[in-house]
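Please see the structure below; I have some questions.
Apart from one protein chain that is not included, each protein chain of the complex appears where it belongs.
Labels A, B, C and D are assigned to the chains in the order they are written; within every chain, residues are numbered from 1.
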Amino acid sequence: MDRRFIVEKSKKQNEDVKYPERQFYFPAQIVETFIAKGESHSARPLNRQFILSILAGAFVTFGAIFSVLIALGVETQGIHNLLAGIGFVTGYAIVFISGAILFTEVNVLLPTYILQRKFWIPKNILKFWVVCYLGNVIGALLVGALVVASGSLPPEFYSELTTYTEHKMKFLSNGTLGWFQILVSGIIANWLIGMAAFLATAARDLTGKVLATTLPVIIFVAGNFQHSVANMGYFSTSFIHGSEYSWIEFLFFNLVPASIGNLIGGGILVALTFTYAFKEEIDVNRLPKEEAK
Amino acid sequence: MDRRFIVEKSKKQNEDVKYPERQFYFPAQIVETFIAKGESHSARPLNRQFILSILAGAFVTFGAIFSVLIALGVETQGIHNLLAGIGFVTGYAIVFISGAILFTEVNVLLPTYILQRKFWIPKNILKFWVVCYLGNVIGALLVGALVVASGSLPPEFYSELTTYTEHKMKFLSNGTLGWFQILVSGIIANWLIGMAAFLATAARDLTGKVLATTLPVIIFVAGNFQHSVANMGYFSTSFIHGSEYSWIEFLFFNLVPASIGNLIGGGILVALTFTYAFKEEIDVNRLPKEEAK
Amino acid sequence: MDRRFIVEKSKKQNEDVKYPERQFYFPAQIVETFIAKGESHSARPLNRQFILSILAGAFVTFGAIFSVLIALGVETQGIHNLLAGIGFVTGYAIVFISGAILFTEVNVLLPTYILQRKFWIPKNILKFWVVCYLGNVIGALLVGALVVASGSLPPEFYSELTTYTEHKMKFLSNGTLGWFQILVSGIIANWLIGMAAFLATAARDLTGKVLATTLPVIIFVAGNFQHSVANMGYFSTSFIHGSEYSWIEFLFFNLVPASIGNLIGGGILVALTFTYAFKEEIDVNRLPKEEAK
Amino acid sequence: MDRRFIVEKSKKQNEDVKYPERQFYFPAQIVETFIAKGESHSARPLNRQFILSILAGAFVTFGAIFSVLIALGVETQGIHNLLAGIGFVTGYAIVFISGAILFTEVNVLLPTYILQRKFWIPKNILKFWVVCYLGNVIGALLVGALVVASGSLPPEFYSELTTYTEHKMKFLSNGTLGWFQILVSGIIANWLIGMAAFLATAARDLTGKVLATTLPVIIFVAGNFQHSVANMGYFSTSFIHGSEYSWIEFLFFNLVPASIGNLIGGGILVALTFTYAFKEEIDVNRLPKEEAK
Partner (left out) sequence: MDRRFIVEKSKKQNEDVKYPERQFYFPAQIVETFIAKGESHSARPLNRQFILSILAGAFVTFGAIFSVLIALGVETQGIHNLLAGIGFVTGYAIVFISGAILFTEVNVLLPTYILQRKFWIPKNILKFWVVCYLGNVIGALLVGALVVASGSLPPEFYSELTTYTEHKMKFLSNGTLGWFQILVSGIIANWLIGMAAFLATAARDLTGKVLATTLPVIIFVAGNFQHSVANMGYFSTSFIHGSEYSWIEFLFFNLVPASIGNLIGGGILVALTFTYAFKEEIDVNRLPKEEAK
């Protein structure tokens, strides 16, 4: 057969070939979704914001508890890190799918939204930020209280939990340096959580969302980085059961620097970088209305 | 090349970019599905309700048995917890996909439905609740009886099962406190099972449904929380094979408080919270008719 | 901002929200598919039925062999059970996707079909049942013969296989009781295999089908329940390599009671229960024609 | 409420229920795809066939190397078998998705194509078969050479590789019997590889394709069956690094019988069986043109 003929025929046939549709969001579309979500979340009535924030704190605490439970007694450090990471993923995945509102996600949504505005931050945004933070704390306390009250977990759980809280508080002995180490650690943690929210938004089905959540979350857990809401979960359970640390110590030498770090990490390393990088492609007006939900 | 030109061109090109469709349900749509399902389940003829409830009890019992079988002899506590959790997931996933009717799912569906109604609970709802509970018990007994009669499981299974039942009954020695501990444990268990139903409804394909079921179920199993139907599965098999506990003990010092806790957890922590949080977006009339199935 | 206004706006916006389409079959649709498949399988020319039955017997035997190979030397009983289960899943998944015809699937398809008919079972159905059974036997023998002839498997495989066959034949020493134990075990096995076919039909893509097959199959393997075709696989390989048991023993004290149990389990616990439970919703005339394939 | 009314209403409602679309190919459609692919592959210019065959040989060799690397030092035989299988899957999955041309896949495509033709095999088909085989050899040598030249792999890799080649050559000591054992082993291997191609074609998305490839490939690796291209991968790397065997020994006492077995397995047990079984449903003219790619 003549080669030229084959090529001709092949070129012709190519026109029949379809381009299957993309089933994921491009980065610019993810940023648009963040903007829309930041706006719609802030506009919600306070009590709705509050209840969804409580749920997020609760689910992350369940994740923290599960993470301790499945790494219990695992001595090989790498496997321990991996299992702790997998355990934690469950909590975040539940948050992202159920519509619960997480401080560290909000740290990405709101700055992305604010970066689009010409004037300064409206008061309802700041109020939302505070409500969300308090809701997360209360959710963590609620689950901590229920779990301790249920008496269902073995003593090994609580001694392992103590090891976890000691890990998180080990910076106390480093003084001011330690305070800033936690802050830097918080920056990393929220960078990764922010990427989890980013990738989970890229996915258009549930399986993709869970997998997307897994990728960065598993890194931050294995690296023992400081995620304020996760720490709320560990410490609320630990305090209710009895802890060597005081609330004051936890608040000022862990939660405060971790939360500041989280704000910086989410705001600068996720919100700002992607907003800037895809500036020319972002146009929130083209986003389907329903995605603001 | 002129930068302004690039931006213009890029803005133009952006208009071609599609927004791939969402392939999961939003929370409000999940609540709408719960309402519709609660209504349609209650309206079914009694014998259909009953047979589907027997199947759910049976499948959860298969899950309980499998959970014991794959954790057999695993000494590292974390891995044991993880495997037991994975084992149990199989039972729930079969229930959710096959249309079988589970008491702890109903504890979420019915309150969600009831919260939409202006007047008090109609009698057919209460009847359905009872039928479902009894069906689950009978399904658990059926599988327990078949499994013991088949003589297929090794003696190690039954001694491990004894450890499980002892775990569930350890609260006996705590007296009244123990009774309430089980109740609280049941609240947590149904919160998580309810979230499994919630997330599984979010998923629109089978893989997503199984994965969604896994996330919360694996937590509640690892945490040894008290799920009434799972306990029916453990105890029915254990009783038929021979158990140190009496039916009375199991009934009054485990099943009753666990079931009450389950009702509270499902009704308040799932049905009420989400109904309230998404109140303004829930509108069961827009849900496609077929989803009531 | 005025709250009432927000609610109004929100109600309005909700109308834009889409309901992503369901990507799985409802139970009634699964039953309809069973009916249509039962009819179309029975109507096929005998030689096509036969060759597809040989393939099913072959694939299940490959699964049985793989199941032995990956559990080899695993001493923790739970992990052994899990691996054996995973191994077996491969065989079933190949059967369900390739269109091969398995006796234990037919035990669900045909009764479901028959339950729809007003008059008695036509002869071609009974003939199909026999052809399928014989085909499965021959497929198992074919793979057993090829594998032994290839000399590829290590001696450890064959000694482990002996342990498996002893497990399946241990009921010999129980006399008549043992015969009925196998029958009951066969009921459970086909209940679970039937559920595998049920769930695999619910799934609309390949990943879902594999996952759906996994859930119940992994339970029945871990529980050592008696699935006639799996036993054909174990014993055909074992006999060709050399076994302590005679064909007569295997036939009358294992295959016959297991097969009877399989028939009962598939016919009553899957076909009858679901046909009855979804009676009012089943209407085979609405099923897309192609699903009968 | 009146029961008859419910049934009426329910029948009515059923009409709204959709049948979600199938997202996998039926067996007959897979065979049609094989036919179209066999034709289009054969019609390609020789140099394109050649380069795609080199790639397939290369990717399978990467899979073989990875398979050795992740099973290194794993002493429990079952886990070793499982890991080796998983390792190998990577190579095949890359082949199937990248459009590379593998001898053992061609052993299924071409016979399926030929079985549709009324007259004898055209010369370009035989030429394609030879080109593909040589390309696979060269690809295996290329990767073997690069890997050895890179000096990246540890000495443990090469000693483990020696164990693998010894496993594949152990039949040498069985003389003529050994030669035929390899041939039979090759039949089994290509039956399973053929099924991998079969199932991967059933899947319509990438995840499904990878999973479908896994099912049969993992069996053939664990069973140590003789797949000619895999053996090219093992031996090319081994020869370049230094081997106890000569090229002659490998060629005549392994590659030749394995390849003959592969041809028989692919041609008869996959191509012929499915072509025959679905003869009445196969109609290549209805296949969408693009699937011939």
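In this section, a contact is a pair of C-beta atoms (placed from the backbone, for glycine too) under 8 Å apart; a residue touches a chain by one contact, two chains touch by 3 or more.
As the structure is a prediction and not an experimental result, all values here were calculated from the model.
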Which displayed chains the hidden chain touches across the whole complex: A, B, C, D
Among A:Leu199, A:Met232 or A:Leu287, residue touching the chain not depicted: A:Leu199
Options A:Leu126, A:Leu251 or A:Ala277, residue touching the unrepresented chain: A:Ala277
Selected residue (touches chain absent from view) among A:Thr33, A:Asn81 or A:Ser98: A:Asn81
Residue touching the undisplayed chain, where the options are A:Leu110, A:Val131, A:Ile187 or A:Met232: A:Ile187
Sole contact to the chain not displayed, among A:Ile121, A:Ala149 or A:Leu211: A:Leu211
In chain A, positions touching the absent partner: 6-7, 10-11, 14-15, 17-24, 26-28, 76-79, 81-82, 85, 171, 174, 178, 181-182, 184-185, 187-188, 192, 195, 198-199, 202-205, 207-209, 211-212, 215-216, 218-219, 222-226, 273-274, 276-281
Chain D residues touching the omitted chain (full complex): 21-26, 28-29, 45, 47-48, 51-52, 54-55, 59, 62-63, 65-66, 69-75, 83, 90, 93-94, 97-99, 143, 146-147, 149-154, 156, 204-207, 209-210, 280-281, 283, 286-288, 290-291, 293
Residues from chain C at the interface with the omitted partner, ascending: 43, 45, 288-290, 292-293
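Following the convention adopted for this analysis, only the chains that are shown with their structure count from here on.
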Chain whose Cα centroid lies at the greatest distance from that of chain B: D
Chain B against chain A, contact positions shared by both copies (same if over half, else different): different
Pair in B-C, B-D or C-D that repeats A-D, with over half of contact pairs matching by residue number: B-D
Separation of mean Cα positions, chain B and chain A [Å, integer]: 26
Centre distance in Å when chain A and chain C are each reduced to the mean of their C-alpha atoms: 41
Where chain D touches two or more other chains, by residue: 6, 17-18
